[in-house]
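See below for the structure under consideration.
For this view, one protein chain was removed and the others were kept in their places.
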Amino acid sequence: MDQWTIAGRTFTSRLMVGTGKYPSLTVMRDALAASGAEIVTVAVRRVNLDAREESLLAYIDLDKYFLLPNTAGCHTAEEAVRTARLARAAGLSNWVKLEVIPDDGTLLPDPVATVEAAEILVNEGFVVLPYTTDDHTVARRLLDVGCATIMPFGSAIGTGQGLPNPERLRRIIELVDGRVPVVIDAGIGAPSDASLAMELGADAVLVNTAIAKATDPVQMAQAMALGVQAGRFSYLSGRIPRTEVASPSSPEAGLIAKESAPTTARA
Amino acid sequence: MDQWTIAGRTFTSRLMVGTGKYPSLTVMRDALAASGAEIVTVAVRRVNLDAREESLLAYIDLDKYFLLPNTAGCHTAEEAVRTARLARAAGLSNWVKLEVIPDDGTLLPDPVATVEAAEILVNEGFVVLPYTTDDHTVARRLLDVGCATIMPFGSAIGTGQGLPNPERLRRIIELVDGRVPVVIDAGIGAPSDASLAMELGADAVLVNTAIAKATDPVQMAQAMALGVQAGRFSYLSGRIPRTEVASPSSPEAGLIAKESAPTTARA
Amino acid sequence: MDQWTIAGRTFTSRLMVGTGKYPSLTVMRDALAASGAEIVTVAVRRVNLDAREESLLAYIDLDKYFLLPNTAGCHTAEEAVRTARLARAAGLSNWVKLEVIPDDGTLLPDPVATVEAAEILVNEGFVVLPYTTDDHTVARRLLDVGCATIMPFGSAIGTGQGLPNPERLRRIIELVDGRVPVVIDAGIGAPSDASLAMELGADAVLVNTAIAKATDPVQMAQAMALGVQAGRFSYLSGRIPRTEVASPSSPEAGLIAKESAPTTARA
Partner (left out) sequence: MDQWTIAGRTFTSRLMVGTGKYPSLTVMRDALAASGAEIVTVAVRRVNLDAREESLLAYIDLDKYFLLPNTAGCHTAEEAVRTARLARAAGLSNWVKLEVIPDDGTLLPDPVATVEAAEILVNEGFVVLPYTTDDHTVARRLLDVGCATIMPFGSAIGTGQGLPNPERLRRIIELVDGRVPVVIDAGIGAPSDASLAMELGADAVLVNTAIAKATDPVQMAQAMALGVQAGRFSYLSGRIPRTEVASPSSPEAGLIAKESAPTTARA
């Protein structure tokens, strides 16, 4: 069976999903189900840590999903560290999807602060899954400080631009070389993007906006699940190389030839 | 049920497959099955019209698949027309996937000859499915002469370059506007390409080399089927727009807020 | 001296310019001068063939510029042929920049009609410079019927999209292989596009909208001239290859080394 592992915990689905931006919590619940996801991320600041029953968490079956708290909304390393600690203290999790995003306009992560916060949290025993850009050297630093995954973006959050720089992602995947999972997070707009991420050799993808803000979030969740599986199968199947010119043909003399072996350039 | 129709004939699968370049005919047979395809294209010149039992056709269950003869290997309009007539005369089909490819090096179609041959064949009562480039004006001409589909390439045959010009394809789909199906044919290298084609609004895709020459053709056939379905679901689900900047965020004052509605920029 | 030749006529400037869309005829005249162009194209239908003194032609110094009539506005092969004949009959020229553009919305050329009209005009003794798409097989047909240049577009007229498919252009240049000049026509939006066209090995470029509709057409004309020259020099100078990875470095032991030969990866 084709499984993958983060920090000793094994998963089958390679599609992680978020919980923001849905038109309603019931739609969110149905989309989560349609996605087949096992890991669901939720902003710590959206969780009512004192009284969960009336909150977002009431719509997420914790027997079914593995809850991954994230530090969305944190502008600095300090805020992110404090938020992770709060979540753990409240019994939520010692796992954290680390996001340090200084600017609400661009929603781009701060590599310097992310590395800094990651190091602190790893040293405090957290399982840290950092969201980052596609910067190669930053990915290496995050790996070096002991992060449990590397989560580079495809493009900026919510833009739906997909993976305009697949080469940068491919090289991060090469760099990490299986030591931890690489999860492509942010920018995915359609299943073709999710499939491409998996074709490059990513271990998983995380999708939020593209599902939540689709006209039909539930069907789009299913589309993303299919796209991820398609890409994973493709990766395992050994795709053909990209070539500049057409594949060499084997022209034949006769128009209607008697033959049984497939030797033509195309049939 | 989500179906589509060519010349009055209805199909459910949106993945058409070819029969060339497989490592063996048994692998081909298994890959056809894994693809879920209903339409299978085969070069007329590879069919032994006199004695089919020993040929390629012995490996294609004609009760299960709709056989679409193609004119692969024809360099001129005349050759293509003659080949289509031969296939019909031999009882193969009055449908023809029209290919006029003058140069075995590039395997690029000849738009002028394709329009010319299409017009002749349509007038002779053939159901003509022409393979063409992504040229907008040529697509209009093929539509005008009465072709049953338009089949623009993603990129050149066998290159696996995918769809480097999605905008050109999108505009052909707009031009055709549902009058006949648009099938993206050639260039698809991985399921992400197949999914993208469907996301653009194509009615179907045709894949040959990317399946036949994959390391594991059978699993890749399944991957392509999933990619096509993912892209179709995405098209029906209304994907998010691509934007240059991050989606507007809704920054909140409190770090750990009590709330139940998903209003954050990301969760 | 770096010159080029169309149908026996030799030119030094590799920037051809159009005469449409300028804010005024005096700005046009100044932009032509700033461009350094030797060949200026003008729509036959804009020329007052009977009484030139009050027309557009009054602003184009015919001692200085070689006038190239074009068939802009012609929707069919017939119209284009008739327009070329009228221009020659009126003594304008036996050269013609052939444009057959059926649709005023997309302004995309019709390859089939262009080949048809080109063949007729060549047979009547015209020097034919056809505007076409980047279709490889169409380029070959235009070459085969005896055109004096091949003029593929970078992208659609007036879009300023530049050269999104340099590879297609490069292969047309390879195909033509110096037998006639290749001129990239349409789509150029900025000097980087013009330079890229020349770097690919084109013999010249034709620019109209990007100059005429710039905020400062005269300075933009100069910018385009510089871009063309930059690209030409680059082509002659042998550019470095594009590589996926950084160039191999030669790391050295000492930080401050005594050396005179440049051996470091970068300095």
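The letters A, B and C name the chains in turn, as written, and every chain counts its residues from 1.
The working rule: a contact is a pair of C-beta atoms (placed from the backbone, for glycine too) under 8 Å apart; a residue touches a chain by one contact, two chains touch by 3 or more.
In this text the structure is predicted, and so the values were computed from the model without any measurement.
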Among A:10, A:26, A:137 or A:215, the residue in touch with the chain that has been omitted: A:137
Chain not shown: contacting residue from A:13, A:94 or A:165: A:165
Subunit C residues touching the omitted chain (full complex): 18-22, 25, 28, 41-51, 54-56, 70, 72-74, 79, 82-83, 86, 99, 104-108, 156-162, 189-196, 199, 208-210, 212-217, 219-220, 222-224, 226-227, 229-231, 233-234, 236-247, 249, 251-252, 254-262, 264-267
Those residues of subunit A which, in the complete complex, touch the missing chain: 102-103, 106, 108-112, 115, 133, 135-138, 140-141, 164-165, 171
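Just so we're on the same page, only the chains that are shown with their structure count from here on.
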Superposing rotation of subunit A relative to subunit C, computed on C-alpha atoms, to nearest 5°: 180
Of all other chains, the one whose Cα centre sits farthest from subunit B: C
Subunit A and subunit B, separation of their C-alpha mean positions in angstrom: 29
Residues of subunit A touching at least two other chains: 244
